[in-house]
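What you see is the complex with one protein chain gone and the rest in place.
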Amino acid sequence: MDLAEFLFWTVGALTCLSAVMVAAAQSIVRAAVWLLFTLAGVSGLYFLLGADFLGAVQLIVYVGGILILVIFGVMLTAQGPLTSIKTPAGEWAISLVVGFLMLGLLVACILATSFDTFKPTTIIDDPARARTATDLGLVLVGVKDSQVQGPADLNQVPGRQREGITYVFPFEILSVHLVVVLIGAAYLARAKRRRKEQA
Amino acid sequence: MVDALIGFLTHPVVVAVLAAAILMGLMLVQAIIFVWLERKVAGRIQDRLGPTRVGGKFGWLQTLADGIKLLCKEDFIPAAADQFLFRLAAYLVLIGAFLPFLAMPFGLGVVALDMNIAVFYILAVLSTEVFGVILAGYGSGSKWALFGGMREAAQMVSYEVPRAICVVIAVVATGTMSLSLMMQQQEGFFWNWLLFRDPFCFLTFWVFLVCITASCKRAPFDLAEAESELVAGFHTEFSGFRWLLLFMGEYGSMFITSALAVAMFLGGWHTGLLPHDPTYYLGGFLGNVVNVLVFLVKSWLLVFVMMWVRWTLPRLRIDQVMMTCLKYLIPISAFLLLGACLYPLLWNTFAPGTLQLRSPPGVPGAPPPPSGGLPLTQAEPGSAVLADRR
Amino acid sequence: MNIGLTHYLILGAVLFVTGLVCMASKRNAIGVLMGVELVLNAANINFLAFARYNQTFAIEGMVFTLFVIVMAAAEAAIALAIVLNFYNNHVSVDVDAAEELRG
Partner (left out) sequence: MSNPGFLYVIATLLPLASFLLLFAGGKRWPGRVGGLIAVGGIGGAFVCSLIGFLLFLGAMPKHGHHDDHAKGAAVQATTPAAGSGTQPTATKPAEPGKEEAAATKPAEAAHGHGHAHAHADDHDHDSFAWKGSLSWVALTGFGSDDGGLDIRLGYYIDSLGAIMFLMVTFIASLIHIFALGYMSEELQPTVEDHQAHVTRKGRFPRFFMWFSLFCFSMLNLVLADNLFQVFVSWELVGVCSFGLIGFYYERQSATNAANKAFITNRVGDAGFIIGLLILWTQCGTLTFHTTTETVTTRSGRQVEKVKQLGIFDALRAPEHDTHKDPIKEHGQFVRVRHITEDDDHLLQMNPAGDHVVIWDKATLNGHFHGPDEKGRFEAYLSDRDGGHGHGMKTMPYWMLVLAGVGIFLGCVGKSAQFPLQVWLPDAMEGPTPVSALVHSATMVAAGVYLVGRVYPLFAPEVLLTIAYVGAITAFIAATIAIVQTDIKKVLAYSTVSQLGFMMLGLGVGGWVYGLFHLLTHAFFKALLFLGSGSVIHGCHHEQEMTKMGGLHAKMRTTSLTMLVGVLAICGTPLFSGWYSKDGIIVAALSFASLNPEHMALFLLPLIGAGITAFYMFRLWFVTFTPRDEHVYEHAHESPRVMTVPLIILAVCSVVVAWGPRPWDVQGSALEHFVHHSQPESLKVDTGINLNTAVLQAEPDSARAENVIANTFARDSWLHPLTVKLGWGPHDLAGLLALVVAGLGVLLSFAVYYWRVFDPQETRERFPWAYDLFQNKWHFDALYSALLVRPTLVVGYWCKAFDQKVIDGLIHGLAHLTVLVSRFDGKVDNGLVDGLVNLTGRVVFGVGDWLKGAQTGLIRNYVLFMAVAAVGIFAVVSYVLAMAG
């Protein structure tokens, strides 16, 4: 068992456990904590998958951003009984049954599928040449694939030699979308003045 | 025998464990030194007695005594506290402060994990520290702690934004997110430092300094632990070893953010007085010793500056703190980012060749100077890498 | 035993189902939101796993993941704003209180 394998099993198991705990936790704050571990674990998995940049993004956005936001939401709405609202056991049971059905279905599909035709991206295994963040950035700012002077085997793949595949437009839309969401969220969450109180 | 030993030592797991141990040691020892230093600085600046008078030479024993006292204190958890969260909080803070050390190069190749996104990674990991603070505040079951935690969280999250923008400015200026490369680019005399590269970077450094001070909840931004109002903020209920962990986390993050500032703006391990890296003159090992020392000294100097500020300036109100960030620092840093982007572009467009990224001449695989316009070509990763990932 | 694509996919499936169950069983609105985050993370793991184990998907997988993360952030912001609004109106975060649309 080498380091990567060890880390996968460890991190994967912790992640799954944390995720289950998220679903199982009665207190919403604890659920948030377990979610923190889950997200951190997922981030670790990203690192294991060679996506350093996305791992960092996962941390900074999810842990440093979303989760904080969630906690704020909890704090702003936490009133004694509300932190833990019980769900009827029957519904729990139904959810679990459906969940397991779903899981069985998915696992069956995964196991039934053969991924032999895929060729792994070997470049990621070589840290000296791993420049995934660079390629990602260049693709996002609109440099075409053919101009990306990335690692050789990224460009040698036949499917990757398509001209003009860039993500600058989705990237821009995403930026605008973020701004809109920011304004929209602020609008939605603003303290509303009630006329009755004024009167 | 020797081969076996070398083979064992270079086994990745062993290397990882060793690196972690060394860095953890560094952090812990530093914390002790910082506590002592804090006392000395406070005493000198504010004319306080105590640390300067007692505890051996320069009062260093006092710190030791403090440590022993804290270790021996009762591990007290309030009845109203959420035990699980209360315990977790301190560890989270410490972990958040420690993880950045892994990606921080102390010398040419002296780094646990030479990531090509090191800067970003450090920012990301630092941001998890907030969570510990919040949990500490919430888990204590005390309204002082809760208030403190919320304030602290708001403040840290807010200051993350200008801090990140400042980092982005440095990234834009150097063209890489790898700290090793950044520092290699600043080789040579001190005018090669990013601080003096252009006016925008110069201003960025000071903004960054304010931001790291605030995000380390240091005075004058220490509203989270405002003693007069909130008793001690989020760590009101903490004592003994848990309190010690919290403080080690704080000093750790002080150091690591200072080191980040040094690495990005102040030339990293370069003295700024020699045309080349010390390894160029002294060979790999000795040169790196010099490098590490220079880097540590620079970082400690910045930490000293932060203490100096703490004992010099009065505390702000919480609204003033937030206003400083949201109304001033964010616009300023955004403007600086714009300027830092346009500055080389304009120079290279209207007077090609007058402004070039400096490349360290001695380092193999140094980035070639850009030919003008947008720096599309990218630097190759550094040559020497200690940690090996599979 | 080498870690392969299948392992990551199963891991993703587990996360996905957990998120689903979380969504279905939590009555706290924020809990539901957490379930959603889990599901999104599961999807991201799949994307990155494919990016890692399929050359032709190397860049795309990462780009999609990035987009999903950003969208998730936006979604969380909006969702929390809605929750706050909901709380303002119902003095509760129990999603079962939001049954005005019941048939």
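We just call them A, B and C in the order they show up, numbering each chain from 1.
By definition in this document, a residue touches a chain if its C-beta (ideal position, glycine included) is under 8 Å from a C-beta of that chain, and two chains touch if they have at least 3 such contacts.
This is a predicted model, so every value here is computed, not measured.
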Missing chain: touched chains present in the view: A, C
Sole residue of A:18, A:58, A:77 or A:95 that reaches the chain not shown, by the stated touch rule: A:95
Absent chain, residues of subunit A that touch it: 91, 94-95, 98-99, 101-102, 105
Touch residues of subunit C, complete complex, unshown partner: 20, 23-27, 32, 35, 95-96, 98-103
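We take it that only the chains that are shown with their structure count from here on.
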Overall pattern in which the protein chains touch one another (line/ring/star/complete/other): line
Between subunit A and subunit C, centroid-to-centroid distance (C-alpha), Å: 7
Between subunit B and subunit C, centroid-to-centroid distance (C-alpha), Å: 32
Contacts with 2+ other chains: residues of subunit A: 4, 53, 57-58, 65, 72
Of all residues in subunit A, those that touch subunit C in their complex: 4-5, 8, 12, 15-16, 19-20, 22-23, 28, 31-32, 35, 38-39, 42, 45-46, 49-51, 53-54, 57-58, 61-62, 65-66, 69-70, 72-74, 76-77, 82-87, 91-92, 94-96, 98-100, 102-103, 106-107, 110-111, 115, 118-121, 123-124, 132, 135-136, 139-140, 145, 153-154, 157-160, 167, 170, 174, 177-178, 181-182, 184-189, 192
Interfacial residue positions of subunit B with respect to subunit A in the complex: 12-13, 16, 82, 84-85, 88, 114-117, 120-121, 123-125, 127-128, 130-131, 134-135, 138, 146, 150, 153, 157, 160, 164, 177, 376-378, 381, 385, 388-390
Contact footprint of subunit B on subunit A as seen in their complex: 2-4, 27, 29-30, 33, 36, 40, 52-53, 55-60, 63-65, 67-68, 71-72, 75, 125, 127-131, 133-134, 138, 143, 147, 149
